[in-house]
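Shown here: the complex without one of its protein chains, the others still in place.
Right after this comes subunit A.
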Amino acid sequence: MTQVKMTVNGKDASGDVEGRTLLAQFLRDDLGLTGTHIGCDTSQCGACVVHVNGEAVKACTMLAVEADGAEVATIEGQANADGSLNVIQQAFQDHHGLQCGFCTPGMVMSAAALLKENPKPTEADVRHYLDGNICRCTGYHNIVKAIMAASGQDVSAIAAE
């Protein structure tokens, strides 16, 4: 077992892990942060997307030991300090950007990464960026709309509600 220490959502976190322990497992099983979902476990679906040192990564395809010393952000740290939903989360609610919700943590984390590097994406930019986030309920329209709205753009012309 190896001891790992990292910052998760701004707080110090540590634990003893095996070499094979995935970051997703460490977050969920050791830290109890079960908002990071494991969907496919083969790095296709994106339900496990978290940020490591500010970059979106698939937590099911990164070893926990490789996040030693890193700053990790998960869905649990996305809400505002007073507990209210952040802009992206609120936009998902306002625009019905989820149905079953399983993919939503990854969608929100990917959206946050996208808007950080591209604050005013086009609809095509959003769709392209979500290449690695699979949703089996919504058909993506409302997810795309929510992300466009979260970027402060007028979404009234975007079809499907």
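The rule is short, and it goes like this: a contact is a pair of C-beta atoms (placed from the backbone, for glycine too) under 8 Å apart; a residue touches a chain by one contact, two chains touch by 3 or more; residues count from 1.
Everything that follows uses one rule, which is that contacts and distances are computed from a predicted model.
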* Asked: Which of "YCII-related domain-containing protein", "Histidine ABC transporter permease HisQ", "Carbon monoxide dehydrogenase" or "3-oxoacid CoA-transferase subunit B" is the UniProt protein name of the chain not shown?
  -> "Carbon monoxide dehydrogenase"
* Could you tell which one of A:Arg28, A:Lys58 or A:Lys145 touches the chain left off the display? => A:Lys58
* **Contact with the hidden chain (one of A:Asp41, A:Asp94 or A:Glu123)** => A:Asp41
* Structure fact -> Of A:Asp12, A:Asp131 or A:Asp154, the residue touching the omitted chain is A:Asp131
* Residues from subunit A at the interface with the omitted partner, ascending -> 2, 18-20, 22, 41-43, 46, 49, 55-58, 61-63, 65-66, 68, 110, 113-114, 129, 131-133
